[in-house]
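To start, the structure under review is shown below, and the notes come after it.
Shown here: the complex without one of its protein chains, the others still in place.
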Amino acid sequence: MKPSREIGAFRSLAPCFLILTLSATLVSAADTSGQARAILAKMAKATRANNYDGTFVSIRGADTASMRIIHKADSRGEHERLIALTGTAKEVIRRNDEVICIFPNERSVMVEKTPQQAFFGTAWSQPIEQVAVLYDFSVLGGDRIAGRPAWVLGIQPKDADRYSYRLWVDTSSSLLLKSQVLDGGGSILEQLLFTALETPAVIPESALQASISGEGYTWYRNETPQASGERNARWEVGWLPRGFAMTEQQMHDMPKDKKAVKHKVFSDGLATVSVFIEKNKEQAVPVQGYSAFGALNTYSTLADGYQITVVGEVPAATVRQIAVSVSAAAP
Amino acid sequence: MSSERREQISALLDGELSEREAGQLLIEMRTDPDLTSAWSRYHLMGDALCQRLPDTACPDISRRVSLALEHEPACPPMRFRLQSRWKPAAGVAVAAALAGVGFFGLNRNQLPEQEAQPATTIGSVEFRPLPIATVKWNGQPVDASSRLSAYIVNHQQFNSSPQTQGLTPYFRVVTHETQP
Partner (left out) sequence: MGETGADAQLVKRVQKGDKKAFDLLVLKYQQRIIKLVSRYVRDPTDALDVAQDTFLKAYRALPNFRGDSAFYTWLYRIAINTAKNYLVTQSRRPTESDNFRVEGEPGELESMLKDLATPESLLITDEIKETIAEAIEQLPDDLRTAINLREVEGLSYEKIADVMTCPIGTVRSRIFRAREAIDHRLKALLE
């Protein structure tokens, strides 16, 4: 269809908007964006492909915990062991997609096969250019963490609907040394910090053996997948921040009453938001309003006798706005 | 543009073209913009006849939509992938729990009734169905709290934040404690 006069007028507006937005973003660190993204891609690769042995602290809300990670990569793939240094001596042993978790206090062992995807998320598997539409990537400077020189990278969202990130990446090994999740005001919501990190050429198998034999423990294993019950897409999420697309949809049974819960997952490549929809039982206490822990926010509301809960590493206002936009689809 | 093709477009628009013919035609429409614009104008006629046109003008937004869609991946065959994909059992699978919940723990007192489900044996080890993961959670009623916990555990397995690009998401299993 050839543009009419009307369309012509609409089109003539476009360049003017473009100039307004461009002038605002051009100045801000466009020059280091490519460099920052290259470092991040190297980091994601090094995390899987290198040998390392380190100790780090994790701070989330009021919780602080420390742990050691030993990671080995060879022709057989990845082998990894995590040991809690604070609290109870939990351990996780992972060999490629097989995961064993040991909980000494409960004298329990859990075994699970997990899709490879779950380890490294979906973020860098999709072109980072897509993410760059929503976030500004930049190299903020240099720093020293755990005695190692590091690049400091900034990932700043272009709107207020999501959080920003700051990452410290080892200049020599490309491994993550420190990371922060920050809100719009620059407050740190979550933090991860290596206090020591080594990259040995050889890691002996013995270092990756669990310290507990598991004898006399109760072993738990994931059940075979069950077919999802309800298939109808009866619910619609009316509003999502720009760039969010659905990456997954599942049906779960809630542990207590085996009620079916619809679970939709949306991601912009970095931040992830889940929408849960579940019929509210009359005797059940409905969840309503906000909750938060670290960078994680939730908002719950009731709609047509259904419990809608949105959970995500995005600001409280964002989870709320998504939650209230959920509605039953037209029949 | 042959008149035969345009007649097929006219039939397709009325839903009167066979699946096979439609498939052929749609492939041709990909490469022939004249066919696509005929499709567009035929619809414009229908809209005009049924009073479905906007009040003032009829702008064509198809180009900007298609430009915006350039950045979108081709529609993933979600349903097929879903079925083959691993799903958490009992709402809270190990991997789900492990893939990143920050305050995961086991509380034996809260093991669910469904523990009565049959345990399976592999080798000399007896496996049981999964217990509930508990999450420390303040500010909500108790029932709501356990509900939220399950939601959060299920959410965490999909975490794709930059932090999890640089460290196995399983670290969260080991780092945080459940408080009594």
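Order of writing sets the labels: A and B. Residues in every chain begin at 1.
As a convention for this text, a residue touches a chain if its C-beta (ideal position, glycine included) is under 8 Å from a C-beta of that chain, and two chains touch if they have at least 3 such contacts.
Values in this document were obtained by computation on a predicted structure and should not be read as measured data.
Within the complete assembly, A:Ala245 is the residue of A:Ala41, A:Val57, A:Leu193 or A:Ala245 that touches the hidden chain. When the full complex is taken into account, the listed residue touching the unshown chain is A:Ser327, out of A:Gln35, A:Gln156, A:Thr195 or A:Ser327. Mapped onto chain B, the footprint of the missing chain covers residues 3, 6-7, 10-17, 19, 22, 26, 29-30, 36, 38-50, 52-62, 64-66, 68-69, 72, 74-79. Looking at chain A, the residues touching the absent chain are 1-2, 4-6, 9-10, 12-13, 16, 20, 231-234, 236-240, 245-246, 249, 321, 325, 327, 329-331.
By definition in this document, only the chains that are shown with their structure count from here on.
Here chain B touches chain A in the complex through residues 37, 40-41, 44, 56-60, 71-73, 78, 82-83, 85-95, 98-99, 102-103, 105-108, 112, 114, 120, 122, 125-132, 137-144, 146-148, 150-152, 154-155, 157-177, going by the rule given at the top. For chain A in complex with chain B, the residues that touch the partner chain are 1, 3-4, 6-7, 10, 40, 43-44, 47, 56, 58, 60, 63, 65-67, 69, 71, 80, 82-84, 86-88, 90-92, 94, 99, 101, 103, 105-106, 108, 110-115, 118-124, 126, 130, 133, 155, 165, 167, 169, 175-176, 179, 181, 190, 192, 218-228, 245-256, 258, 261, 263, 265, 267, 269-272, 274, 276, 284-287, 291, 293-294, 296, 298, 300, 307, 309, 311-313.
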